[in-house]
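Only one protein chain is missing; all other protein chains are in place.
Order as written gives the chain letters A and B; numbering starts at 1 within each chain.
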Amino acid sequence: MPKTKKDKQGHRDQADLHRSLLRTALLIRRFEEKTAEMYALAKIAGFCHLYIGEEAVAVGAIGAAREDDYVITTYRDHGHALARGVEPKRIMAELFGKATGVSKGKGGSMHLFDVSRHFMGGHGIVGGHIALATGMGFAIKYEKRDQVVLCFFGEGAVPTGAFHESLNLAALWRLPVVYICENNRFGMGTPVERSSALYDIAHVARAYDMPFHHLDGMDILESYKHMSQIIKGVRSAKRPIFVEAQTYRYMGHSMSDPAHGHYRTKEEIDAQKSRDPIQQLKQHLLEEKQIDEKAIRLMEEEIDGIVQDAVKFADESPDPPLSSLMDDVYVD
Amino acid sequence: MPILAYREALNQAMSEEMRKDPSIFLMGEEVGFYDGAFKVSKGMLKEFGPMRVVDTPITEAGFTGVGVGAAMVGLRPIIEMMTFNFAILGLDQIINNATKLHSMSGGQLKVPMVFRGPNGSAKRLASQHSQSLESLYCHIPGLKAIAPSTPKDAKGLLKSAIRDNNPVICFEAQALYGTKGEVPDGEYTIPIGKADIKREGKDVTLIAWSKMLLLCLQTADFLAKEGIDAEVVDPRTLRPLDMETILESVKKTHRVVIVEEAWPYGGVSAQISDRIYYGGLDDLDAPIERVCGEDCPIPYAKNLEEAALPSSEKIIAAVKKVLYLK
Partner (left out) sequence: MANRVVMPKLTDTMEEGVLLQWYKKEGDTVESGDALAEVETDKAVMDLEAFASGTLKKILVEPGYIVPSGDLIALIARDDEDIEALLAKEKMPRTRQVGEEGKAAAPAEEAPAKTTSPSPQQTKTQSDTTPEPEAKPKAASPPSAPIAHTDGEIKASPLAKKIAAERQIDLSQIQGSGPAGRIIQRDLEGLSAGAIASTGAAPLNEAERVELTMLRKAIASRMIQSKAPVPHFYVTSEIDMGKILPLREALQKDGDTPRPSMSDLFIKATALTLRKFPAFRSSYAGDHLNVSNAIDIGLAIGMPEGVITAVIRNCDQKTLSQISAEVKDKAARARVKKLKPEEYTGAVFSISNLGMFDVESFSAIITPPEAAVLAIGSILEKPVVSNGEIVIGKIMKVTLSTDHRVADGLQAAEFLKALKSTMENPLSLAL
């Protein structure tokens, strides 16, 4: 692989980039494992959807994007926020419902926002935010800017009206939006076979004359490589594209759901885990000698520290003041 | 003062604001090449071009959401709903997104935009095209709602709505678009949240907005012939309500009839009643009367449609009731 000088994310070379991707994926993994623990301790409440197993999609796609490209996603949003560089402690504080959370404790797990990082939110209504992404694409075109929008959603959103209306408009108006379908094979408990008439989800883009792409959503490097190309293409061609990332979530739909049970088996999950994106990347980097065991251990320790600090920060942060109840209902 | 039609006043409001602020655009079905389904945007495509006067396919959920998304990143969209019956298809975007993003993001996002279009019945259009849906919107914190009744108010209020940094719904009416009235020359706005006394009186307060306001003014003339001096208050803004002005009037007349084209259950008039009972109970000499549309889908047949809607007769009966007249 050719060496580069510092790339746009500040990586000196490819090994540096790969270690960085591994680190992001590990951060997401450890952060969410801690999230599950904190949920069990009732520090976190409400709906809480974990991304464990699907990290390759966000890490690759957001890693490939420019910092000023917009990222918008669903309620399964911790991974995207972390990949976007949102501070872990402020995410954890949000999950704890604290005043120091990214959304001041008003959003919770499903509604992380960091507009300064162009992280435009976790959204709770399946399909609804796809229209918002389209609107952001419209604004980019309107103002003749060269950003793109990365819009993440599950395959469960594909049958919604908002999805179809959005894709039609984006294709019609040639808006710079990357529609990234994270096909984790289950819309809550319903497998894609029972919810989509299309066998190949990506083919939905054909209805709107939109280019589409299949992506291995369990392979971080693959994801990064292809998303880099796709984003570059969208930026220059100024037209949307549809990406179907085939991935898998290890956990239940939310913390309230079992990881396995009547809709899938433990064996199925275990089989998927054999392709675990983080293990794969570690293995690959060790084989390529881009990293060694010690560096991995140091990385793990550093990340454990970050996650511990995040929990400590969240725990010690104050609840939002009651006086903030009516804040931000209206813009003054 | 020049005499303008209501639709021309709206057109002026949008055009004047768009000339000043390039982040404002108008989007909706038939707003461009067709010059507006009700000719409100007549000539605007020619002046502003297709990037700022944007025709959409019939895709309310889509273009409503596009508007919200564009507002999230700094534009100031005006989304025209061909009617508010169709806006129901975009309601998810308004309620779940437009009104939530500012709060849910802890104040990081703003959604400065206007949703506007005709609301209510327009003669013989039957159930799906005749609905008055303002209470649906007024229920939602995060939204503001205006319902101007005159060309002057329409222009001044729409300009304020366009400049507002919150999502604002502007309820117009097909029956109002052709109505004419004096509109001041030059730049002016009418503040959101300020009611207007359209007719002074001392015996009873009639409260109404949009085209029901005109019905009330007409009815007040009939009442005057019977020696009843009605005050007609136009809230103009349905959220936030200017209760100060309304309560002042109640203090003066002690009797209230609220006229609303929409259905009675959970209507805006119910909200106004509640606020009057809360703030003006001791000034009331009679329970508030509400004259609303009948509690049924609006039928097509002429006689049935007329029976389903508020009328002068119904208003007069209600006025006599609060005055304890037989």
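The rule is short, and it goes like this: a contact is a pair of C-beta atoms (placed from the backbone, for glycine too) under 8 Å apart; a residue touches a chain by one contact, two chains touch by 3 or more.
Here the structure is a predicted model, which means the values were calculated and not measured.
Considering the complete complex, the chain that is not shown touches B.
When the missing chain is restored to the complex, the residue among B:H102, B:H254 or B:R290 that touches it is B:H254. When the missing chain is restored to the complex, the residue among B:E30, B:D55 or B:D283 that touches it is B:D283.
Interface residues of chain B with the unshown chain, by the touch rule above, are 254, 281-286, 324, 326.
Note that only the chains that are shown with their structure count from here on.
Looking at the complex, you find that chain B touches chain A at residues 25, 51, 56-57, 59, 61-75, 92-93, 96-97, 101-110, 112, 141-142, 144, 164-166. Within the complex, the chain A residues that touch chain B are 70, 101-107, 111, 113-116, 120-121, 123-125, 128-140, 142-143, 161-162, 165-166, 168-169, 172, 327-332.
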